[in-house]
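To start, the structure under review is shown below, and the notes come after it.
For this depiction, one protein chain was excluded, whereas all remaining protein chains were kept in their positions.
So, chain A:
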Amino acid sequence: MSTTTTDLAALGAALRAAIGADRVISDRQELRTYECDGLAQYKVVPALVALPVDAAQCAAVVRACVAAGVPFVARGSGTGLSGGALPHADGVLIVTSRMRDILEVAPADERAVVQPGVINLAVSRAANPHGWYYAPDPSSQQICSIGGNVAENSGGAHCLKYGFTTNHVTGVELVTPDGDLVRLGGRAPDAPGYDLLGAFVGSEGTLGIATEVTVRLTRLPESVRTLLAAFESTDQAGAATSAIIAAGVVPAAVEMMDALAISAAEAAVHCGYPAGAGAVLIVELDGPEPEVAAQFDQVERLCRDNRAFEIRIAVDDAERALFWKGRKSAFAAVGRISPDYIVQDGVIPRTALPEVLRRIGELSAERGIRVANVFHAGDGNLHPLVLFDASVDGQTERAEEVSGAILDLCVRHGGSITGEHGVGMDKAKYMPRMFTDDDLDTMQLLRCAFDPAGLANPGKVFPTPRLCGEVPGRRKGVHPAQEAGLAEVF
């Protein structure tokens, strides 16, 4: 796909005519603002940036791209950690930051309808006065967009009990990769037909651009209780987690931090976690008061039975916020104890936690690379922070090796290469470690149904784009795209 400068100039003019000159950026310096998302190791300056204000403009931009045969990439807030919103050098970056209206908060329907650029936390802020909130709560909730959440099927600390974005989005309006506006789902459940909404959520901008999202609102719980338990080791904290789950309790959240993550958080935000802890657990229960009261006692006992040496119970919201502060700032805090770090995101079955953490420890020791662990223990979603110093020879490579080895470890234990950050650009090469060629080809059938021309966020998620004209399942030998030097097999 190579596009000439004159083609792009013509496309720029078409976009200006379609959505207004002040909504199209072509100045090189301004374009640089958009060269990466939250994963700064990949940088590409887009050819053009479009800032549509509504669905019709968004569709007009996509149609102009289709007419020009130019790829387009959607971008919400650009907080993605897998390079999903990494621009295409010859393409248009479609940014939703001017689509930030909350169109409706309808508590009686348990729904809110929002434009894609609306910030996650803004939905809860709008719903709170009515007694409702939006449950999926990525740590980035103060800055990430609902459109980005839909594209990534984002999760958060409370997903153990409440599920992920896909369980909380009941409708989208999208611009298909050929420029049509289509509605899937809405306020009522179970629209007839294929669950294309379910397939769209988590598709990382490769099946079109969401222009309106209908989300489920959740009732603010009657009661919330939070405890912080300190253990000597992650093994003990892991055992406590398993015991809680085995007892039939489904907490709203179970989060774990290891010693290195704790010390990073202390240095940054002085959260005052118990001294000498090898691991802390934050366990939160919510729901009707009588249920929470009964289960909270049980959780506290199970933590003690599994050798928690200190348990603190939040007496009020301020104290609860303090417990969470250390956890929520952990990613950023690591920046204080290491010049560079990789935020990894892998998933394992919860019961494999002790074994996998031990192995990560060994990998770290073998390669001389520190790894801090902060994670959603309840659902086995690890976030190892792999620390390194890029100015030291060879450390970057070693850190990447450790980071990749951790993913292999996850796959070997029957887990996933990503629990919430997505595949994007960054992990496309790992997809074949989890999926066979046939699996990936089958996913491409869906891709080709939506995007036969392959213009929607090309090069993301899949290591080798399959050409949509091919007969399914009949591929033998070297892929033609590979032979033509158009794609690489990792």
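Here, contacts are C-beta pairs under 8 Å (C-beta built on N, C-alpha and C of every residue); 3 or more make two chains touch, one makes a residue touch a chain; residues count from 1.
Methods note: contacts and distances are computed from a predicted model.
*Asks:* According to UniProt, what is the chain that's been left out of this complex called? Choose from "Type I-E CRISPR-associated protein Cse1/CasA", "Glycolate oxidase FAD binding subunit", "ABC-type sugar transport system, permease component" or "Acyl-CoA dehydrogenase family protein".
*Replies:* Not shown, but named in UniProt as "Glycolate oxidase FAD binding subunit".
*Asks:* Give the residue, chosen from A:195, A:317 or A:362, that touches the chain omitted from the document.
*Replies:* Touching the chain that is not displayed is residue A:195.
*Asks:* Looking at the whole complex, which of A:347, A:385, A:402 or A:425 touches the chain that is not displayed?
*Replies:* A:347
*Asks:* With the full complex in mind, choose from A:61, A:86, A:417 or A:455 the residue touching the hidden chain.
*Replies:* Reading the full complex, the residue touching the unseen chain is A:417.
*Asks:* From the listed residues A:13, A:31, A:53 or A:106, report the one that touches the chain absent from this view.
*Replies:* For the chain that is not drawn, the touching residue is A:106.
*Asks:* Out of A:158, A:225 or A:376, which is the one that touches the chain we can't see?
*Replies:* A:376
*Asks:* Could you please point out the chain A residues that touch the chain left off the display?
*Replies:* Residues 106, 108-111, 152-153, 155, 159, 163-164, 166-167, 176, 180, 182-199, 201-203, 219, 221-222, 242, 245-246, 248-250, 287-288, 290-291, 293-295, 347-351, 376, 379-381, 414-423, 427, 431, 434-436, 438-443, 445-450, 461, 472-473 of chain A touch the chain absent from view.
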